[in-house]
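As you look at this complex, bear in mind that one protein chain is not there, while each of the others sits in place.
Labels run A and B following the written order; every chain starts at residue 1.
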Amino acid sequence: MNRNYLSMAGVVAAAATLLTLLVATTPPPVTEELFLVIPRGWIRFLGGFGVVVAALSSCAYLYGRARRPARAGQYALTAGTHLFIWLVIGLVFYPVVYLLSVSFNRNNSVANIPPKGGNLLVRSGVLPDPAEVSLVQYAKVLSDTHLDPYQWGLIVLATLALSTLLGLRAMRKRVDNPYRLERYQQLSAWGIFLCLVALVLSIQPGHFYALNRAGEQIPASSERMIVLYIRNTLLVSGTTGLLAVLLSTTAGYAFARMRFEGRYQTLLTFVFVQMFPSFMALVAIFYLMSYLDLLNTFVGLILAYSGAAIAFSSWIFKGYLESVSPSLEEAAMVDGATRWGAFWRIILPISVPMLLFIFLLQFIGTYSEFILANTILIGQEHWTVGIGLRQFSSGRFDTQWGALAASAVLGSLPILLIFYSFQEALTGQYTAGGVKG
Amino acid sequence: MKKYLIVLVTLFAGLGLAFGQGLTVWTTWRDLTLEWFQNETAAFTEAFGVPVEIVRVDFAQAQPDWLLSAPAGEAGDLLVGVPHDRIGELAAAGVAANMTSFATADFLKDLSEQARVGFTIGGKLFALPMYVEGPALIVNADLVPEAPATYEELLAVAQELTSGDSFGFMYDSANFYFSYNWLHTFGGFVFGRDAQGDLDPAELGLANEGAIRGGEAIKALRHELGLIPAGTDYPTVTGLFSEGALAMTYNGPWEIENFRNAGITNLKVMPIPPLADGTPFSGFMGVQGVVLNPFSKNRADAANFTKWLARPAAQVSLAQLSGRIPASGSALAQVNDDPVIAGFGQALLNAEPMPNIPEMGSVWGPMGTALTVILESADSDVAGSLTQAASEILGN
Partner (left out) sequence: MKAIDLSRDAKEFLPRAKSTGVSLWRSLLLLFAALASASLMGAVGFLVLRLVVPTAPVYTSLVFALVSLVLILRWIARAFDWIMPWYYVLPAIVFLFTFTFFPVIMTFVLAFTDYAGTRNGELNIKSETRVLEVDGVVLTIENVRNFDCADLRNGCSGVRTLLYASGNHPTTATHLDGTTLTLEEPAPAGRSVLGVELYLPDLGFGFETDVVAADGATLMLERAPPFPPDLERTTLRLDRDAVTRTMLRDEGAEITLNSPLPDSFEVEAIARYNDFGWVGTGNFRTILRQATSALIPIFTWNVLFAVTTVIVNTVAGVFLAVLLNNPDLRFKALYRTLLIVPWALPNIITLQVWRGFLNQNFGAVNRLLMLFDVTDTPINWLGEMWPARAAVLLVNLWLGLPFMMTATLGALSAIPRELYEAAKIDGANAWQSFWGVTAPLLRTALIPITLTGFAFNFNNFNVIFLLTDGGPPVSWGTSTARGTDILISWAYNEAFRSQGGLAYGLGSAISIVIFVITVAVSLVNFRVTGALREEPNT
């Protein structure tokens, strides 16, 4: 038996003893008005954390000395790093976890006196009471959503396609020839996409109703239409993203590859116009849309978003193309392709990741916008997630936390899924330095 | 190309035909009030043969949207669910029609005086009232079996009940909407009235002796009496009351359903008991009503629908369905057997409608600041804070 392993056991035992001592000597928490307080709790917390760090690092050091003595210090450092990163992850995730637990909580308010018994974290109100766990908040915000059977079918289909995709992705590492799987992956991705498009297009305000005491259908309350708001937002954000891609690629191409009088001036205009805080032009946009009869329509909102989206996207696409060697186009043009042909057949296909990036950027950007949306879209059937969530806290006095949390979780899901599905496409552009300025 | 054009033209023509003659109505109501509204809409369509389309809008966003949309011809024919303190601005901007001619003598005689005053500016009525609302003393009768008879008694009972994490009497004291009750009862007021009975924005009573006494009384609730802990805000109060940890609060009818759902069923609603000298407490109240769009293209039907909604029979069914307190006296008499409605009705007898002139808009901000500063510490300068707020209000 290596001496190092013995020492490790000693370190662990010592740390455990220290921690037990620390916990045992902690005075019982006292109540101060609405709060539970462990006197000098922070000293104990820091002490405990220090003990854990020290113990883990020394264990890693000893382990390293046993395996590769020269890098033992590195081992200790890495162990400390892991612990620190987990602490950061804990802090980053605390709000997310809390949001989830509020959404699964029976109470519609965060302003509750924590229960007298149970876990210290629960008693102090640091975490919501698990005894109150229930699905009522979700039931509430979803109860008036009545989808047609075929829409449920679409949802099931999309879920199946998603699990296939995830399964294939997991299999990729174990299969000898991953390229054979690629076709199926693409197929299921398209399946998900088409199902979602069909869902977004087919969900209508008519699917949201409640029954009154007399058993008649009455339109659902504005708090119970989150699914419609998500659908609206996906429609608006998706179309805005598409429009941005559609209109900015040619412009970005011209800026990057062509030289003509006025190019620089136009470029400057593009760059600086989008610096104006666009929602401050709200009144002008309102009258423009009113004049065009586009008020309270999604088209109006999409057009209002498109201006800024196009300027920014053209700028990014120009930057991207400048980092791409023009040799391929040149070759094609030498072979007799027209400039448009070169753009269409050569540039567009190789730019797909960048176009995806532009699309996602606009998609995510418009998802969180609510000032313009709030003015252009008036009736509740047209609300987006942003407006729909604001209503929970813009009541005259209070905030309905439970319903807000449940709606927030539902409203975040699409964007979370999209973000992580395309994580590489999105963060990759930043990591690769493809985006300047 | 031509083929596409023809398709386009027919498409738009089809869209055009889909627009029928009828009314478009914006409403800020939801849940029970919306359900009632839909019933009334259906009944109106059946009786008058006028189709009505309901557009549900956000309460907070309704006013700015209406201000922009009405002149542009984009707003509904009616805006249903307008709080009366918004009416001055809507009328001044020319987006609320003069409805004086709608109100017959019978209707006015039956109408709550405050509701009439609330929607009247310069002797003209700019909305038809539907219901009144305002805060009253809400008592958890399980904790306070015998209601206090005077304000002093209320404070004594509250102090007795306040210990650790149980509380006797709390309200959202940094909120001018609620705290005005104290400022007003002790002698303050927002705007005075001129000889013609119109509000005079130049005569401000928020820093006079009475208001300062009221301010001291609010401060005493936190610091001297220790009833209201630091950082108390609206959710704190409602949360504690829902938990059964708070015995008495000062709040409006809109919270009753939440309290009941939280299990606080043994509720009593009454006015805050009077001061020792018999002065009754009188705070703010609100009136909700229907505004007619002066740019309406179908004005006669819009007017008919407004009147239909404001008739006493409609207010009775509204009260029965959603617990709102009718603005019409005869309607209130018909639903007085509900103790909560009756309690609020009684508390609102002495209440004062919030001023409805646009100048009120510049009162909330400075007064909120003043109350926050007053409540902040035990040695805060009540008179100084109120004077500063008053000068900011007048300066704006």
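We adopt the following convention: a contact is a pair of C-beta atoms (placed from the backbone, for glycine too) under 8 Å apart; a residue touches a chain by one contact, two chains touch by 3 or more.
In this text, all values refer to a predicted model and were calculated from it rather than measured experimentally.
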{"item": "Hidden partner chain, touching residue among A:Leu21, A:Val96, A:Ala131 or A:Leu211", "value": "A:Val96"}
{"item": "Residue among A:Leu56, A:Ala72, A:Cys195 or A:Leu404 that touches the chain left out of view", "value": "A:Leu404"}
{"item": "From B:Ile54, B:Leu79 or B:Val95, residue that would touch the chain that is not displayed", "value": "B:Val95"}
{"item": "Chain B residues touching the omitted chain (full complex)", "value": "1, 5, 8-9, 12-13, 15-17, 19, 47-49, 64, 67-68, 71, 88-89, 91-98, 101-102, 104, 106-107, 121-124, 126, 174, 194, 196, 198, 200, 229-233, 235-236, 239, 294, 299-301, 303-304, 307-308, 310-312, 358-362, 364-366, 368-369, 372-373, 385, 388, 392, 396"}
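By definition in this document, only the chains that are shown with their structure count from here on.
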{"item": "Centre-to-centre distance between chain B and chain A (centres being mean Cα positions), rounded to whole Å", "value": "39"}
{"item": "Complex contact set, residues of chain B against chain A", "value": "26, 30-31, 34-35, 38, 54-61, 64-65, 68-69, 72-74, 164-165, 172, 175, 229, 234-236, 238-240, 242-243, 245, 254, 258"}
{"item": "Contact set on chain A toward chain B in their complex", "value": "31, 33-34, 108-113, 212, 218-219, 221-223, 283, 286-287, 290, 295-296, 374-375, 378-381, 383, 387, 390-391, 394-399"}
